[in-house]
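The structure's right below; bear with me while I get my questions together.
Missing here is one protein chain; the remaining ones are kept as they sit in the complex.
Chains here go by letter, A and B, matching the order in which they are written, and residues are numbered from 1 within each.
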Amino acid sequence: MERPRHQGMAKNTYMRWRLPLVCLLWEVAMIVLFGVFVRFDPEADAHWEEEKREKNLTSDIENDFYFRYPSFQDVHVMIFVGFGFLMTFLKRYGFGAVGFNFLLAAFGIQWALLMQGWFHSFKSGKILIGVENLINADFCVGSVCIAFGAILGKTSPIQLLVMTLFQVTLFAVNEYILLNLLHVKDAGGSMTIHTFGAYFGLMVTRILYRPNLEQSKDKQGSVYHSDLFAMIGTLYLWMYWPSFNSAISEHGDAQHRAAINTYCSLAACVLTTMAFSSMLQKKGKLDMVHIQNATLAGGVAVGTSAEMMLTPYGSLIVGFICGIVSTVGYVYLTPFLESRLHIQDTCGIHNLHAMPGLIGGIVGAITAAAATEDVYGKEGFIKAFDFTGTYQTRTPSVQGGFQAAGIVVSLLMALAGGALVGAILKLPVWGDAAAENCFEDDIYWEVPEDEENDAYHMHNPDKATSP
Amino acid sequence: MERPRHQGMAKNTYMRWRLPLVCLLWEVAMIVLFGVFVRFDPEADAHWEEEKREKNLTSDIENDFYFRYPSFQDVHVMIFVGFGFLMTFLKRYGFGAVGFNFLLAAFGIQWALLMQGWFHSFKSGKILIGVENLINADFCVGSVCIAFGAILGKTSPIQLLVMTLFQVTLFAVNEYILLNLLHVKDAGGSMTIHTFGAYFGLMVTRILYRPNLEQSKDKQGSVYHSDLFAMIGTLYLWMYWPSFNSAISEHGDAQHRAAINTYCSLAACVLTTMAFSSMLQKKGKLDMVHIQNATLAGGVAVGTSAEMMLTPYGSLIVGFICGIVSTVGYVYLTPFLESRLHIQDTCGIHNLHAMPGLIGGIVGAITAAAATEDVYGKEGFIKAFDFTGTYQTRTPSVQGGFQAAGIVVSLLMALAGGALVGAILKLPVWGDAAAENCFEDDIYWEVPEDEENDAYHMHNPDKATSP
Partner (left out) sequence: MERPRHQGMAKNTYMRWRLPLVCLLWEVAMIVLFGVFVRFDPEADAHWEEEKREKNLTSDIENDFYFRYPSFQDVHVMIFVGFGFLMTFLKRYGFGAVGFNFLLAAFGIQWALLMQGWFHSFKSGKILIGVENLINADFCVGSVCIAFGAILGKTSPIQLLVMTLFQVTLFAVNEYILLNLLHVKDAGGSMTIHTFGAYFGLMVTRILYRPNLEQSKDKQGSVYHSDLFAMIGTLYLWMYWPSFNSAISEHGDAQHRAAINTYCSLAACVLTTMAFSSMLQKKGKLDMVHIQNATLAGGVAVGTSAEMMLTPYGSLIVGFICGIVSTVGYVYLTPFLESRLHIQDTCGIHNLHAMPGLIGGIVGAITAAAATEDVYGKEGFIKAFDFTGTYQTRTPSVQGGFQAAGIVVSLLMALAGGALVGAILKLPVWGDAAAENCFEDDIYWEVPEDEENDAYHMHNPDKATSP
């Protein structure tokens, strides 16, 4: 910071008026739009007693709240603690990791309630929201958290808010195309959340390429404690992923099955991650980067198929493969992407979300195409793929084809959207830091003077007296 | 510690006999009182099969356990991890923050089960407890955790236990007055928990005013890692607050609605907190103190009204305002309270709980007063405000008046109770530390000699050899 002559120093990272202005104006916009559009779903509305009578429900326990609220809370923890802490691995960017994730997610869920609401819960001029909308909003924001992983440490909070605004919008459009136009199944979001979020983020970071990023190389690593903080994020993502993949599945067996498949896939993924982490390192030691990330790939990769009859051993196979793919990606692909394609991917989302997301889409397409009435039962078959109304005559293999189309659409939307948003974020008005100040909380945060030095002086009286 | 001549040093902080005696005697008293009074609620009793038949329940899922247990666990996490870790921000008081919070809450929930039981669950000489009682006990202790925030670092564990004993007692009395005598609604406890707990704690810390507290000023800040630990507390409080505000609402739509309103309010609150945190600081940088605390004010402020038809946009407005009020409070009010009114508020509970609690009470009163049969439906209206029996003829505006009265009663009870308890805690027998030893775990805890010094020596061989 005593280097006033550097070109980087010229960058204006002063947030005092810009950040408050964006936060306040956008929040006012949210209030106005919520005021005009958002009301309670019948199950959350005080008129529910009448609704119950109409629907012949005999018990309050039939309220969707009791089917989905526990899963919602698990998903909520994944978004705020899971993603937030996963990204605290950097030695001097913990505040930014947790804090900016908090900021963008808090804004994103509001905007997602609106965007998704207009597409999916719009009835006589109003968006009616219930617990399922909250889950979907969290899901949508999950894709932004993923993209954040690629640009972690290199952007200003305003850039993150701008990205959130656009990404949520495009997410909702893409989701609408997949779920409504293509009639694709994707309950755990391999395509809509992971593939879309990851390629979007990779494209953004490609556009924002920083040739001099090695100037902050010393801050791009972890320290012992920061790796433990990151493990909090990892474990919460890992443990609650069964809730993530089952949260919006059909009531009953589908939720149940999605949780079991995800549990199995994740377990297998840990074993192959550990195996390859050790194998790919000359000294055979395990690398925390792999453990923190690649162990989660199994959850991503059953995002589409978990609610289908993937079966426990099918899940193990998917998890097995993804632990390998993801770990190999960290060792070989990430450096390659950076040096050759100029994709600087701070958290390695290409390995954790992009590739496993694609695999997840493909596994989903295959599982759907392979579905039979024998395996699902006559009613179960129709229910699992919602082959009713217009889709009454759709066959499994056609469904598989549409699923595959969903992957392609998500990928294209992500790349086009990421390019657009990357270009917007490149404008020199958003207050991002110079290359040498990346990965450093001090730019946007009041950082306490670390007196750990003093802290142990207290216990080492002889040192305390020395100058 | 090498300053034997200081007056402070004369203070006797030796806990060896006093703390064990209090813990053991009080726990024995709990056992005796539980033995005499506490039994299982019919839904937790082995006779439940008979109960089910009587009530014509066809399924075990109708047991209140399944309606409330997930919310209970979320609340439980808020009390022990949420409050505990939120207070670990101090650089050398992490053990005290988490450990004393653990101690007082573990004692408090037992005493609360009794006190609240006598008032609310007393049937033919026995207190019958079920999951709702556990939630209420946690709620009651929540108000003690809030008060603890004001005196954090300045009291002995015995003082905390004494305060818990009295505060839980007074909480139960106040709660009885509000809920039973005034027939006030306050499911999320804006009045009973936050207003009461915060003003109680502020009064206690006022009475315990320490003129020489600047002697431990160097320990009153955070270090980098302690701020991240505190964020664990913040995020768990933030994420689970929808469970807190909905945990004891009526089954069905009320629980559902309370969760949605709280979710919205909290989201808005993050945006305005970030805005004002940056705006009020000359360099425009964000302050972790604000992020850790003011982001939660939105949850406090919909504590009364969340289960009502506040509507999502109403919630956004409340959250919007409270993020501002709370952040401004941290910047301007806290220093003022300390210098002018001699209120030393370690965690700034005035900004996080007191003001938002009052706002929450007022918002609740207004929302109740504005209720109409049109908005709630005929049945919903009666159910929402429990306008049955004696209260059959109460109108919304009268209800609003009683809600307002509830705020005043809570405030007065808190101030009177806090003054009384503060006076008791001022007696020189409880083993509190001298001003210069405040905010320091070393007084009451075995603290490991921090060898982080040694830790990196291992990796810096050239340093390891130097003396």
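The rule is short, and it goes like this: a residue touches a chain if its C-beta (ideal position, glycine included) is under 8 Å from a C-beta of that chain, and two chains touch if they have at least 3 such contacts.
Remember, it's a predicted structure, so these values are computed and weren't measured experimentally.
The chain that is not drawn here is touched, among residues A:Lys126, A:Lys383 or A:Lys426, by A:Lys383. Across A:Tyr14, A:Trp118, A:Tyr209 or A:Phe320, the single residue that touches the chain missing here is A:Phe320. When you scan A:Ala259, A:Ile343 or A:Ile443 for touch with the missing chain, the hit is A:Ala259. Contact with the undisplayed chain is limited, among A:Asp74, A:Asp138, A:Glu175 or A:Asp345, to A:Asp74.
The missing chain lies against subunit B, touching residues 14-17, 19-21, 23-24, 26-28, 30-31, 34-35, 38-41, 43-50, 52, 59-61, 63-66, 69-70, 73, 76-77, 80-81, 84-85, 88, 92, 94-95, 98-99, 102-103, 106-107, 109-110, 113, 129-131, 134, 157, 224-225, 229, 232, 444-448, 450-452, 454-456, 458-461.
Subunit A residues in contact with the hidden partner, per the touch definition given at the top, are 2, 59, 61-62, 66-67, 70-71, 74, 91-92, 218, 221-225, 227-228, 231-232, 235-236, 238-240, 242-243, 251-257, 259-260, 263-264, 266-268, 270-272, 274-276, 278-279, 281-288, 291, 295, 309, 311-313, 316-317, 320, 375-377, 379-381, 383-384, 442, 447, 449-453, 455.
Just so it is clear, only the chains that are shown with their structure count from here on.
Averaging Cα coordinates per chain places subunit A and subunit B 31 Å apart.
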